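One protein chain is absent from this view; the other protein chains keep their places.
Chain naming follows the written order as A, B and C, and within any one chain the residues start at number 1.
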Amino acid sequence: MVFMKKVKIAYLGGGSRGWAWYLMSDLAMEKSFTPEVYLYDIDKEAAKANEIIGNRIPEDCPDANPVTYKAAETIEEALTDADFVVISILPGTFTEMGSDVHTPEKYGIYQSVGDTTGPGGIIRALRTLPMMEYFALKIKECCPRAWVINYTNPMTLSIGMLYRTFPEIKAFGCCHEVFFTRDLLGEAAKEILGIEEEITRDDIRVNVMGINHFTWLDKANYKGIDLFPVYRKFCEKYVKTGTFKEEKYDYLKAFSNGNCIKMDLFLRYGTIAAAGDRHLAEFCPGNWYLKDLETVAEWKFALTPIQYRIDGLKDRLAKSKRLVNREEKFELVPSGEEGVLQMKALLGLEDLVTNVNLPNVGQIPNLPLGAVVETNAAFTCDSVLPVVAGSMPDGPLGLTMPHVTNQQLILDAVQNRDLETAFMAFAKDPLVRIGLSDTRKLFNEMIENTKEYLEDYK
Amino acid sequence: MVFMKKVKIAYLGGGSRGWAWYLMSDLAMEKSFTPEVYLYDIDKEAAKANEIIGNRIPEDCPDANPVTYKAAETIEEALTDADFVVISILPGTFTEMGSDVHTPEKYGIYQSVGDTTGPGGIIRALRTLPMMEYFALKIKECCPRAWVINYTNPMTLSIGMLYRTFPEIKAFGCCHEVFFTRDLLGEAAKEILGIEEEITRDDIRVNVMGINHFTWLDKANYKGIDLFPVYRKFCEKYVKTGTFKEEKYDYLKAFSNGNCIKMDLFLRYGTIAAAGDRHLAEFCPGNWYLKDLETVAEWKFALTPIQYRIDGLKDRLAKSKRLVNREEKFELVPSGEEGVLQMKALLGLEDLVTNVNLPNVGQIPNLPLGAVVETNAAFTCDSVLPVVAGSMPDGPLGLTMPHVTNQQLILDAVQNRDLETAFMAFAKDPLVRIGLSDTRKLFNEMIENTKEYLEDYK
Amino acid sequence: MVFMKKVKIAYLGGGSRGWAWYLMSDLAMEKSFTPEVYLYDIDKEAAKANEIIGNRIPEDCPDANPVTYKAAETIEEALTDADFVVISILPGTFTEMGSDVHTPEKYGIYQSVGDTTGPGGIIRALRTLPMMEYFALKIKECCPRAWVINYTNPMTLSIGMLYRTFPEIKAFGCCHEVFFTRDLLGEAAKEILGIEEEITRDDIRVNVMGINHFTWLDKANYKGIDLFPVYRKFCEKYVKTGTFKEEKYDYLKAFSNGNCIKMDLFLRYGTIAAAGDRHLAEFCPGNWYLKDLETVAEWKFALTPIQYRIDGLKDRLAKSKRLVNREEKFELVPSGEEGVLQMKALLGLEDLVTNVNLPNVGQIPNLPLGAVVETNAAFTCDSVLPVVAGSMPDGPLGLTMPHVTNQQLILDAVQNRDLETAFMAFAKDPLVRIGLSDTRKLFNEMIENTKEYLEDYK
Partner (left out) sequence: MVFMKKVKIAYLGGGSRGWAWYLMSDLAMEKSFTPEVYLYDIDKEAAKANEIIGNRIPEDCPDANPVTYKAAETIEEALTDADFVVISILPGTFTEMGSDVHTPEKYGIYQSVGDTTGPGGIIRALRTLPMMEYFALKIKECCPRAWVINYTNPMTLSIGMLYRTFPEIKAFGCCHEVFFTRDLLGEAAKEILGIEEEITRDDIRVNVMGINHFTWLDKANYKGIDLFPVYRKFCEKYVKTGTFKEEKYDYLKAFSNGNCIKMDLFLRYGTIAAAGDRHLAEFCPGNWYLKDLETVAEWKFALTPIQYRIDGLKDRLAKSKRLVNREEKFELVPSGEEGVLQMKALLGLEDLVTNVNLPNVGQIPNLPLGAVVETNAAFTCDSVLPVVAGSMPDGPLGLTMPHVTNQQLILDAVQNRDLETAFMAFAKDPLVRIGLSDTRKLFNEMIENTKEYLEDYK
């Protein structure tokens, strides 16, 4: 990475109508470097549309950093000599994702997200990870020294696959779930301590440990104040009712939740669970929060149906058309993501410590070496090094280890394209509690629904 | 330990009508050393009866090694300057054990043994481990350099507690489950390879890894022949029908089983599960083999009701009376246990390699250091050192780790006498799949049933 | 640590005429917090003088942060409820230090510093570490949650002793040697790359690994430019002549050196040695750079005679008198040290990543766990967590490990007050190459010269 030359970013999944626009917005507002962004997507038209949208930003926003965008014809064109690679793809279509999320319901297994763990996450991994393998090989070929930032789920497994395929890759994965928990801790501090002044997430210092979407905090401070007793009071107050404000809990609002699971886990385990309730629920024993729809209602969170995502995409497609046709102006709004700050740090411009997903080299001594974990890391010039988070407490550790070992099995399954190894993991996922023969039926049905993407497997 | 002086054995639980007689029999047949055995039991009469029985052996069996037995008044009398301590106790009474095994059935949770893991094993641990803590403190005081051999269940947790309390203790735990699997491998070798000559378990060499009652073999040989392909054929043949011979599978015969679970686990995971089916079932996800009584019948194993044990004890009590009253002669039968061989090795008389339960100092690199594990160990003069077993394969590892982490929680719970920590483990035991509020009810009910032994807990 | 209340700093060795003034200066220029500093010293007058000097700063420098200073009567007064403890002492007097440095010369062993390793460093440790043990016990008693910042040499061993005595202590050690190497890398960048603009040490990002005064960098960047090839050219150019500028190499100028050793080590081992040459020389095999005075001259560095330090102190004593008597104004000059920035970070005011000395919890995977090492660490609210530095390359590792194992022996020796264990280390120090019987003589002579401080030892 030579800073003197123009910085090149390759965006795999560059036709995206969500993350791509966030990145555009953040890059337009950051002035310290002005990259060229190559957008690569198997949907070429989508990439082309984003090229148009991105290049027009300076017209709509005169103050913006004049970043240039280019739809790449081939992945090689995008990647060659890139300094950064951003990966943000939808693996397969909403048809397969629909099966991930809803097929298990026939067997009484409910999932709130279905993209990370559980039956849905596992099947999604089986079709996503070969793509990651392909990306890793292409990166090895075209830009082996580039920094690779992944946003695709399943996060832990995607990062795991990149490193299994090309161990020298400089990849990490980003996720905003911990940020929201820091917001919540800020709210708790304000309310319980009666603080008037604004508290931003940056004021809340935390130590992060665990795996993506199942992260835990064993330390949280606000200006020298230990937030653990503060948060305990807050949880005792709200664990039953939830933390809803104006909005009421609405079963049908797909992302709605009252943090009840987060608070229950803290009250029972004494360590702060730091992801959204919809994610946390899926990592716990299936009978805790996802036993049936009544239990879901009782814990005041929502299952996100696939139709919700389909509708969302429809809206964004329409917006894309309007932006391309200049019927709508591009608006600069900070995304709240840190991708651009991370690039800045890696360019040697301003150091940063933040939480990311990386292989464990000892930052969590009681998780296996090599397993992908989420902790804080120090970003500096051409370097991302994990901060030692320390050992996980036994309670969270016990909930986490079944997933860590399942993740190893799934990586084995993908590397060897062997469905039987995947079934080893599937059958012992904590959400799957339906007897061995039904488990086998469910697995086969989900595989059948995804078969277009699983041709290589035996 | 000085060999020149008379060897002293302290037997805690020395009133036992099972293990104590096995030991007497084995000691009577071994001639290389002639110890004094001090029998200590809170049931003083029982210890006294065994003193009488033991001391009369030379009369009944003129060839026997003239070991002497003495019922000790106090634990200190038994332990002071002992060279070996044998621990084999029934923690609590059959009333508590009845609750361990059967209370969960009200909630739809079936257990085949209920003394190692699952709700029963956990509650049993809560009352057993304070006794182990007491023994460890007494051993530290009276005979800190003695070798301590435990036979009490839950084995892993008992050994764990001894080491937590007195880290310099020289304790290990013995169990015969792996021996039976070696017998089964011998049968498989005879049948599949058409071998005519007798095969004993000693002809079958295995590498052992895992935790007690959930042990696995990743190597098995018979005179240079790799038994894995042999056993695979055997399992494919018998996994549905079971390996029953004359006896038929009888649901009511409490220890009956056809090895179907052992064979299913091998066929699905590729590593040999090496404990009885009744034990294996309890470590797996609850819906696999113990979902309901139909599933139990389908897998052709039995649940052991407490009445079975009560009846068994009645028989043994009668036998004890007959032996004391000289209405029956003591018969010398090799027990098949290795306790006496282990003592012989520790006295420097004949080296031995066998499987035992010890804290992990790296013999299984991918289980946590300090966790009690079962592997082979080399016994020699005043020394038991584990043989490196290697890393567990991901499949068995994933099934094992939830238990290892639960065991840490239970040790914490006992050390701090804190039921809430025990509940952390209880709620995520794989047999417990009944929703959080029922889980809490079950836990409270089982605690209530055991309360006489749990007074210290908060 | 509650930020709302006044911050209290305890300064052990608070009569110092060097480090104490640096701290005063830095605190006066930092405005974000205004602590009370308690100065404790066995030389009460010296502490009193510094109280006067410190409290007068606001008069001399109207803009200064109005920090208050107080000479403490007892160590308990200084420590009770302290938020920070600074340790910066001279262990013993210049008489003992004179023996440390010069007695070995009689046997042909030359030392450039004599306070860290080698015969001098080892004997110094024997008298320093019991003081550290005492401090740790007092801190445990008076302010167990305080952050402890040590500047005393031998650094690694001092930190090691604090943790051995009170494992929950929150202590770290600071040293500026790496800063100077970053300055040198900046110079190299300017010269070799022809950069005109100023480069400060903050522009040079490095990854730090090793032990104090024998630290190594396996990464160094300037704004995205890898400095390794740059520094190689620089070293090839200057390794023979040294990097002297106006000043010429002068054998008698005690701190003078031309970085020749640093450059030789880089050219031979490919990793950047990052401490002053006088320190580096003492860690290497004795025949490399300290074989005799000709070799020292050849490598263009200087031995620091004790007289030099005595003269220096005389000057500083005079200055102290002038400051107390108001014959000289206190001048605010940034010390270049980071102690105050570290306090600020620990108070939750501004995060910091910098290199410090801490027990290894895995930040350097191929050094022993628990050994005190120097790497970068992330400072944030009430938290210092090491950044994973990665494994040391085999060359530097091989030079470092003899010292790490010697340090364990010396800690054992001090804990048990056992000189024979100290001799185990002494005899295999790489500077000691004079035959076993002379080694024993030298050891005894140095012990005799220090005996006033070694009464406890057997």
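Observations on the structure shown:
One rule holds in what follows: a contact is a pair of C-beta atoms (placed from the backbone, for glycine too) under 8 Å apart; a residue touches a chain by one contact, two chains touch by 3 or more.
As the structure is a prediction and not an experimental result, all values here were calculated from the model.
Remark: the absent chain touches shown chains B, C in the intact complex. The chain that is not drawn here is touched, among residues C:55, C:68 or C:408, by C:408.
Here the missing chain is touched by one residue of B:43, B:59, B:73 or B:226, and it is B:226. From the set C:94, C:134, C:269 or C:308, the residue in touch with the chain omitted from the display is C:269, counting the whole complex. In the complete assembly, the contact with the undisplayed chain comes from C:397, out of C:122, C:296, C:358 or C:397. As for the chain not pictured, it touches chain B at residues 1-4, 205, 207, 219, 221-226, 347-349, 351, 353, 361-363, 365, 376-378, 380-383, 385-390. Seen across the whole complex, the unshown chain contacts chain C at 268-269, 284-288, 291, 295, 366, 368, 394-395, 397-399, 401-402, 404-406, 408-409, 412, 420-421, 423-425, 427-428, 432-436, 439.
Here is the rule we use: only the chains that are shown with their structure count from here on.
Look at where the CA atoms of chain B average out and do the same for chain C: the two points lie 55 Å apart. Across the assembly, chain C contributes no residue in contact with two or more other chains.
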